[in-house]
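A protein chain is absent from this complex, but the other protein chains hold their places.
Chain naming follows the written order as A and B, and within any one chain the residues start at number 1.
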Amino acid sequence: MTAFAESGAPGAALSISTDASSGLGQVVDVQKYNRSIHVLAMLLVGFGFLMVFVRRYGRSALTATYLLVSVSIPVYYLLGGIGAFEVPEIEIDRLILAEFGAASLLICAGAVLGRLKMSQYIVLAILFMPCYMINEWLLTGGGLLPRGGFVDTGGSILIHAFGALFGLGVAMTMTTKKELTAPIESDDTSDRFSMVGSMVLWLFWPSFCAALVAPELVPYTAVNVVLSLCGATIATYFATVFFRGRKISIADMANATLAGGVAIGSTCDHATHTGAFVIGVLAGVLSVFGFAVVQSRLEQKVKAIDTCGVMNLHGWPGLGGGIAAVFLVGGISSGTELAGIGITIAVALIAGYVTGKILSIFGRRIEPYVDSEEFVLE
Amino acid sequence: MTAFAESGAPGAALSISTDASSGLGQVVDVQKYNRSIHVLAMLLVGFGFLMVFVRRYGRSALTATYLLVSVSIPVYYLLGGIGAFEVPEIEIDRLILAEFGAASLLICAGAVLGRLKMSQYIVLAILFMPCYMINEWLLTGGGLLPRGGFVDTGGSILIHAFGALFGLGVAMTMTTKKELTAPIESDDTSDRFSMVGSMVLWLFWPSFCAALVAPELVPYTAVNVVLSLCGATIATYFATVFFRGRKISIADMANATLAGGVAIGSTCDHATHTGAFVIGVLAGVLSVFGFAVVQSRLEQKVKAIDTCGVMNLHGWPGLGGGIAAVFLVGGISSGTELAGIGITIAVALIAGYVTGKILSIFGRRIEPYVDSEEFVLE
Partner (left out) sequence: MTAFAESGAPGAALSISTDASSGLGQVVDVQKYNRSIHVLAMLLVGFGFLMVFVRRYGRSALTATYLLVSVSIPVYYLLGGIGAFEVPEIEIDRLILAEFGAASLLICAGAVLGRLKMSQYIVLAILFMPCYMINEWLLTGGGLLPRGGFVDTGGSILIHAFGALFGLGVAMTMTTKKELTAPIESDDTSDRFSMVGSMVLWLFWPSFCAALVAPELVPYTAVNVVLSLCGATIATYFATVFFRGRKISIADMANATLAGGVAIGSTCDHATHTGAFVIGVLAGVLSVFGFAVVQSRLEQKVKAIDTCGVMNLHGWPGLGGGIAAVFLVGGISSGTELAGIGITIAVALIAGYVTGKILSIFGRRIEPYVDSEEFVLE
């Protein structure tokens, strides 16, 4: 049943020659460029300010964001020059894939935010990127799975779940006893800054998912992403009121609203509009449930603090979105899809755990979640 | 006389085939998609943060913005599936029209901001959208006026005036005695957040007006909108100093600067550059006059508080812009134009009044303009 008025998924769309030597192909590349700028907005203002919710750690969160992005993109380019790692020939496609890597890294960093020294964020970026690129190669570059077999257009698995699980792995090694009980506080102003980040992520998310999609599929994909985000936002409101004792948690509103974007990633260009909305609703509920119920239990269980709750926003909804692809995308190999998910879980957790061990060598902060330890404050 | 150097309004421009099955048509749709993202930025960050000026109501204003957008867009799609409401077949055009509806709703909500419970914003969205769509159908869908007769490219009447008048209607039913005297306070930080919203609205306004304009008219339209906004901004400064006793009101600077965008809507693709600048100047003065002089008198008269002063930003300048079209657009039927304005005033005020009555059934807040009533605050 199609609840929403749909003009139908674009089927036999005439494909545009994206040959860069044709005028039309060059114009199409400039359109991708434009979406790459939208993704940059998500990386810096989006992820950056979403993390400013920690009230005494704003300068650090934003500086860390700057460094994580500025290290990861050149590292992606550098490694792309080495035989083992395959990056696309097309200039703009490579930039977008580098930005995807940076997004995954920022998600990962959210898990340990406030508990690394600034220099350790740089080391994290250097260690994370090759692992991310290996996983990318295993799943979509012909490393383990057949090329073109693993469907994940908007990166539910490759970007979101990978980043969150890698972060969980790092947090499992790095979390100190002191940190297990240290409060993570927000205030009026930090909450509003956090909403700047949330809204910037929300509104540019269609460009994230459609970044590399063919022109004829961009509008359809965008509408799916918007409807999924709408679904998640509505669901977040009802879920937060339900799980938080009839009051709204602004942290839920800033985060779980975005779960629709995370979950629709794998199926953004295939789902029906109604399907997209439903995926969003489910992702929103799942994410609030994660923040309100699962997080504290998981943290006690694995003795790891997940500062930003990236497992709730990117982990569970990402995995859910990847699994949804098995059911929603026609002609997909469920074996390939599930294998890709399994590989990602394994690579991310193990690589994250090892990375955490290495990071520990570089020492520890004295006090978590404060700018004053590393910044000149008049 | 043409004061500004103009390359001339594009006349016999070669029209692009926007047939979605052609390569060029697909590229043109992706360009519209891009403007739809700009409009999303206005809806969330723009309107959202402009409303954060109420200092203890920031979390609520942003959550309400998220919900209003996330309910109205799917409702537009849902109703579009029902025979009575006509929505375009073209995927991206429909998204943009849905966003226009969301913009009008956000304007409406600004009138009663801080005085609805969160759940009432959701009900407001559900009740507002069909009324908005009926008015759209009456004026441009062949409902009452001849198709193509009513000129309102950037929505001065259909979006801005409709939303403001609907909001006034709601406020007329809903405003309690207590609210008539309750202060609406801002502070240093809420003022700066409000300017984030204002500037985001200002800079993306050209994309709002040109969202559905043909490619060959986009640059000309954009320049008109920019010049109108420049005119309004300059005028706002002089008017605020004049009306506020030689000091500047930051609320005027955040709001009346945008009146140029509101007023140029109807004529954005037809006015000369000089005409656009003049419209902006007049709109800016009118808007500051509204905020500084008219608002308090109107509020006493109709016993209704207009929290954000939407009548001053969207109401009067919108109506003025619609009337300007009668004089500035060649070949226009002034009868059709004025009829459209009259219908909009009637539909919006009546529908708003009835909607306010229905909303009252769902109860009232205890205290206006505070987050604490509905949010978990540590």
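By our rule, a residue touches a chain if its C-beta (ideal position, glycine included) is under 8 Å from a C-beta of that chain, and two chains touch if they have at least 3 such contacts.
What you are looking at is a predicted structure, and each value in this text was computed from that prediction instead of being measured.
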Query raised in the report: Of the residues listed, B:196, B:239 or B:308, which one is in contact with the missing chain?
Result: B:196
Requested in this report: Decide which residue listed in B:226, B:305 or B:341 touches the omitted chain of the complex.
Outcome: B:226
Query raised in the report: Which residue from B:76, B:204, B:316 or B:369 sits in contact with the chain not drawn here?
Result: B:204
Report summary line: The listed residue (A:27, A:338 or A:358) that touches the chain absent from the view is A:27
Query - Contact footprint on chain A, counting only the chain that is left out - result: 20-24, 26-27, 29-34, 36-37, 40-41, 43-45, 48-49, 52, 58-59, 62-63, 65-67, 69-71, 73-74, 77-78, 80-81, 87, 89-92, 94-95, 118, 122, 189, 193, 196, 374-376, 378
Requested in this report: Using the touch rule from the top, list residues of chain B that touch the missing partner.
Outcome: 2-5, 7, 10, 13-14, 16-17, 24, 27-28, 31, 34, 38, 185-186, 188-189, 191-192, 195-196, 199-200, 202-204, 206-207, 210, 215-216, 218-220, 222-223, 226-227, 229-231, 233-234, 237, 244-245, 247-250, 253, 257, 273, 277
